[in-house]
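Here the complex is missing a single protein chain, while all its other protein chains stay put.
So, subunit A:
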Amino acid sequence: MVIQKEKKSCGQVVEEWKEFVWNPRTHQFMGRTGTSWAFILLFYLVFYGFLTAMFTLTMWVMLQTVSDHTPKYQDRLATPGLMIRPKTENLDVIVNVSDTESWDQHVQKLNKFLEPYNDSIQAQKNDVCRPGRYYEQPDNGVLNYPKRACQFNRTQLGDCSGIGDPTHYGYSTGQPCVFIKMNRVINFYAGANQSMNVTCMGKRDEDAENLGSFVMFPANGNIDLMYFPYYGKKFHVNYTQPLVAVKFLNVTPNVEVNVECRINAANIATDDERDKFAGRVAFKLRINKT
């Protein structure tokens, strides 16, 4: 076959192509007559129209099986993950104390992140709940009754609240605050009715040494039960996620420090081999000082 093709001259090939595109004898365009093309187009119009309808129908039927306020299955979310703020590339918190720009973006992000926690907003939207117990809001017969959220005031974050803070969450002084948050999971009763808290440490011994001392807000890294359970974004509109702020006071400068924070709660395993963020979060901290 190949050999035969090679035998044809270039002109012949062009001629054949021309004839293929428009054959004046048979009135064929690209090997088909007008009627044939019309049939083809009509056929595919009908056929693909039908397939689209079929797909839409099956998708609609499928979506009927999932509810609006809770997902059908939560088997993958048995252990909520932990995450830090500021959210940085590869979770590397690098602060060049003298280089304002290096940390300013973090500060901007944090400002934005913490804005909903402002006491005024919290007071306006959320309830003051009783600490130490879950804030359960059963539907009581009313389907999908909107849920209230508990207040988490920015001032609870103490030195890390950033309110009236000239050090910009400590970034300008090399004593940065890192905020730990736990992933929201609907209807998850974190802590199993016992108090829980977040603890941080250096990953290895030298990390622990380099890490130095730190303070946590709220004290002890406590997370109160009243912020649970979460009822989903549709009905738990103003839900405010509890935070734990960690202020690193004297990190050895110019060294990369691996920090790991984990939650100590009765019903949250933190030793999942595959999921490195289940109940814990690891990040790198580096304070560059000249």
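To be clear about the criterion, a residue touches a chain if its C-beta (ideal position, glycine included) is under 8 Å from a C-beta of that chain, and two chains touch if they have at least 3 such contacts; residues count from 1.
Note that contacts and distances are computed from a predicted model.
Asks: Match the chain absent from this complex view to the correct UniProt protein name in "Cell cycle checkpoint protein RAD1", "Prolactin receptor", "UDP-arabinopyranose mutase 5" or "Sodium/potassium-transporting ATPase subunit alpha".
Replies: "Sodium/potassium-transporting ATPase subunit alpha"
Asks: Of the residues A:13, A:40, A:163 or A:269, which one touches the chain left out of the display?
Replies: Within the whole complex, the residue contacting the unshown chain is A:40.
Asks: Of A:34, A:49, A:71 or A:146, which residue touches the hidden chain?
Replies: If we include the chain that is not displayed, A:71 is the one touching it.
Asks: Among A:89, A:205 or A:271, which one is in touch with the chain left out?
Replies: A:89
Asks: Using the document's contact rule, name the residues of subunit A that touch the chain not shown here.
Replies: Touch with the absent chain occurs at residues 1, 36, 39-40, 47, 51, 54-55, 58-59, 62-63, 65-66, 69-74, 76-77, 80-83, 87-91, 181, 183-186, 230, 232-234, 236, 239, 272, 274-278, 281.
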